Structures are given as structure tokens and as C-alpha cells.
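After the C-alpha cells below, expect a handful of questions from me.
In this view, the complex is presented without one of its protein chains, the others remaining in place.
Up next is subunit A:
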Amino acid sequence: MFKKFSKDDVHTRTNVKSSVAKTLKSKLVSQYPKLEDVIDEIIPKKVPISLYKCEDKIQLYVVNNEILFYQQFDDLIPELRLVHKYPDAFPSVQVDRGAIKFVLSGANIMCPGLTSPGAKLPEEDWPVNKIVVVYAEGKENAMAVGKLAMSINDIKTINKDTGIELYEYLNDGMWNFRD
């Protein structure tokens, strides 16, 4: 989504009303329940939230000049540096070491990279379209965020084709965004 993304893709920048900020915060907590205790730390009260409306209907939520979340449709998606700060707050999967190079070049993640011995998937089934953070074998920090292209059980049993549609990854346009 952000392979080529820069400030030239931003159309408008506005501060959201406090009522909108409130709705946003509660939406974040309902989508990522583990954020409940830290939401006021991430988005402090009285600090304005800027909304950047961008190309392709992408919207960025910016606080203190840092992109925290973005959305294209309904889901709110965390920016990677935020994930690094709150690693336990988001559902995650892990790919094997062989897949790192491909993910960092922006490729969608194929099922075998998610089911091999170096990879990790949750025990429980997660539905298609769920937003997940992508970790890598042998690495501590997340390297990408994407959306499940099939359910966790399907990834495990079908084990071919795209398992995760990639949204952002280390060193993409979002990561390097400067306003």
C-alpha cells in the first residue's frame, strides 16, 4: 500500500474535532483491546490529532508529527514504529528467515513462509481480513503489517498462495514519510 508514498500523496491536513478524537480512541480500543490501558499515553488528552487525507482514500492519524494509525477502509492500522513501542498490543504472526528478504521488498506473504518450522501462527483460528503484525524468525521487532488474505486455518491447511496481503513494511514509503 505504501511502496511509493510520500508527502506529495497528502491532499489535506486538518485537526479533528474532540468528538471525532473520542470516537477514534474508542474505536481503537475496540479493535485492539490491549490498547485500553495505554490509549491516553499514545494519544494524550488535549493534544490535537491531525487527519491527513491522502491519495487512494488513505487517511493518516498524526499526533505530535508522528503517524500513529492509518486507514483506507474501516480498519485502523498501526504504524510500525508504534508497533515497536507497544509490541504486545496487536495480534501477530511470524514468518521464517527465508521470507524476510521478500517481505522487505514489499511482496505479499505466501502461506509456506507462515507454516514452515521457523514460522509461527496462533493456535486459534482468525478470520480473513484481520489486521496482523508480522514478525520474523530470529528478530525481536516487527517488520511489517498486513491483512489476512485467508483465515488462519485455511493458511495452515491450504498452505499455498497469498496468506497475508502486505500493507506496510520496514523502509517503505510510510516508514520514510517526512512531512
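For the reader, a short list of remarks on this structure follows.
Criterion: a residue touches a chain if its C-beta (ideal position, glycine included) is under 8 Å from a C-beta of that chain, and two chains touch if they have at least 3 such contacts; residues count from 1.
The rule is simple: contacts and distances are computed from a predicted model.
A single chain of the complex does not appear, and UniProt lists its protein name as "Translation machinery-associated protein 22", one of "Ubiquitin-related modifier 1", "Translation machinery-associated protein 22", "DNA primase large subunit" or "Superoxide dismutase".
When the omitted chain is restored, the residue from A:L24, A:I77 or A:I100 that touches it is A:I100. Touching residues on subunit A toward the chain that is not drawn are 84-85, 96-98, 100-101, 104, 116-118, 137-141, 143, 170-171, 175-176.
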